[in-house]
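A single protein chain has been omitted; all remaining protein chains appear in their positions.
When the chains are written out, they are named A, B and C in that same order, and each has its own residue count from 1.
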């Protein structure tokens, strides 16, 4: 198969992100078939059809994030039906490149597809990095909504200097916040200083005082009972870490500390950008594989 | 009267801003009496009392924004009562400096107070400039909520380069937007260019194409029927201009252009900052007048 | 005369700025004659000629900054000759629009030209504002060269919040400096705070302590003997104010404070940008006058 053999993409289920993905692919002069969006009457000039047709009449297939539900049915929030792939669908899919997420769950539900060309765009590092931008903006939107002052002039702590921490700290400081970043690795701490933030070693985080807003990006229990007892009660905590998260929410509530969970921000806050990121990643895979 | 004679402030009515104002004044080691907040049971360590006591036992009085309702009653959203100042109140108030807003409406309701020392902090230029910061952040929060992409990478138009335009354009460009500013005065247009924005002459604004988000700050009808007909339908318009505003909302709706009104942002989005700005302005007046 | 009657510009004398001006005009598809640059052998594809020819064969004339020397001769640093305009030149010039600087000095030397169309682009507000950008960058270049630390992390004071102060403070803070701005007008001080700088009232400037670098933009003696005696000796002072300047340099030297004068920065540090600004201003005048 060559790159140029792919002319029509079948987009099978998903939320607003996949609609923007469809639009973005269409704007690049490809045809798009949207399957599993039957609660929509129309979507611009794009073709809505049933899943079977979208599968059979396209050259490549894109499944959403998450790709399927726990019962194996397709993730089709814009459809009232519960759609499962049948044997015929599988045979057709096996002949086409498939771009999906949560590959292992997908293949567990449809093991026959292991023989196909399945690419997990959701597992790629570049996909995660690109999504750090809408995540950081979503975190700022959340802070603007929940915090009663302005970001400008506020004292912010960002725990963790991974993908999200890097982008978030930058945006906060440019909005006029006084930004402290906690990290563990000496090289990360050196970057934190060289980029002009205040630096804290996450290992030594015993108290969190005089911060207006804390953004946790570390995916393990950082704000446990002990640390929360040494956190100012008027500090707002926004937990960006994927589940189970980095904050003991029960204890926070008991102590009167306002803590909010902010998850899946790209899809919620910026589905257009999130859809464009899916397109970029899928197209990058195609360029790598089908030169 | 000397600056140092003012030890206790009576804060008479108002919303969350006045509560943060009270806290901020108290943090500067003054006493504060909160009158007209009887639906609150407590507010930290601050004294809640009735309006009469707050008036009589304080050295200076601060009324909120707006100061009074159209029926002349005090603006006390945290009270279930309809409170009017009586003759006794007036006589006491006449002996104290009064910091209020909408002075002419206030004096129309209580003409006897014309003999007192009434300062309109809401009418001051520095008050308006300081509030441009929470207004600009509120506008960005609104854009983040309503726009389906990220601000980073978006194409924004800010019409007007007054107080709000200046601060808003700066924040947008630092968030990664591509920013165009329209202005009329040659000196403003020169600043727009020198600060690195794209410049448009408001006079020549016949079409608004290829912008994702438009922020109008000009308080006259800029987006009239004609301009809206030459605006992309997928452009989000956020109107920050005080009423009657700068957008023909009916026509926008008919044309399928999504336009939102965003008013009184400091109080809604950042009451803490808004309260601190009232404090700064009142204290600046005191320093100017009672050296 | 109409805008479109001007097809050929005669550029009469000047330094590198006028060469970049010539290139920029030529890039906009006009013809250019360069007069008074005879120490150059060539300049790209542009025509070098003598002043007489440049005057007679062009539709409009541009004189440099400064326009003429104190002896009335043309300001032609790229020529070894001392060139004066004669009666024939004057007669021809009278028929053409002339864009110059220091108009009164120019007309004093050539009073007959008072009957002509003489536009002083150097006196325009927008010209000064546009030049604040290369001035601010030149000031930063100067600070980088003279200061032994990095701008990032340094403590800077900018005295004055006019054209240059506005642009300079912004660039410094974005480079990571901790920026304080001194101003006098309450509205300027409010902008200083709203934009996130530390604010000082110039009136109250009795000591200058704990600053690494001071940029003075106020064109009167701010750093007099008294203030210098209350300035840290390891503070670098960069005086951007036009002559006689804002610093008592003799006293500074005696006290061991390192102070440098930085004048005419656009021409020295960024002649390309400075030339493009002349073009923008001349073209704006043409658009205003010859619609």
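To be clear about the criterion, contacts are C-beta pairs under 8 Å (C-beta built on N, C-alpha and C of every residue); 3 or more make two chains touch, one makes a residue touch a chain.
What you see is a predicted model, and the numbers here were worked out from it, not measured in a lab.
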Chains in view touching the one left out: A, B, C
Residue in contact with the excluded chain [from A:195, A:221, A:260 or A:286]: A:195
Which residue of A:22, A:130 or A:144 touches the chain not shown here: A:130
Touch criterion as defined above, residue of C:62, C:98 or C:133 at the omitted chain: C:133
Residue in contact with the excluded chain [from C:66, C:116 or C:153]: C:153
Chain A residues that touch the omitted chain in the full complex: 124-127, 129-130, 132-133, 163, 166-167, 170, 174, 186-187, 189-191, 193-195, 280, 284
Residue numbers in chain B that touch the chain omitted from display: 152-153, 174, 176, 196
Interface with the undisplayed chain - residues on chain C: 16, 20, 133-134, 137-138, 140-141, 144-145, 147-153, 171, 174-175, 269-273, 276
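Just so we're on the same page, only the chains that are shown with their structure count from here on.
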Other chains in touch with both chain A and chain B: C
Proportion of interface numbers common to chain B and chain C (over half same, under half different): same
For chain A placed onto chain C, the superposition rotation in degrees, Cα atoms, nearest 5: 180
Chain centre separation in whole Å, for chain B relative to chain A (CA means): 36
Separation of mean Cα positions, chain C and chain A [Å, integer]: 50
Chain B and chain C: spacing of chain centres that average the CA atoms, whole Å: 38
Shared interface positions of chain B, touching two or more other chains: 133, 174
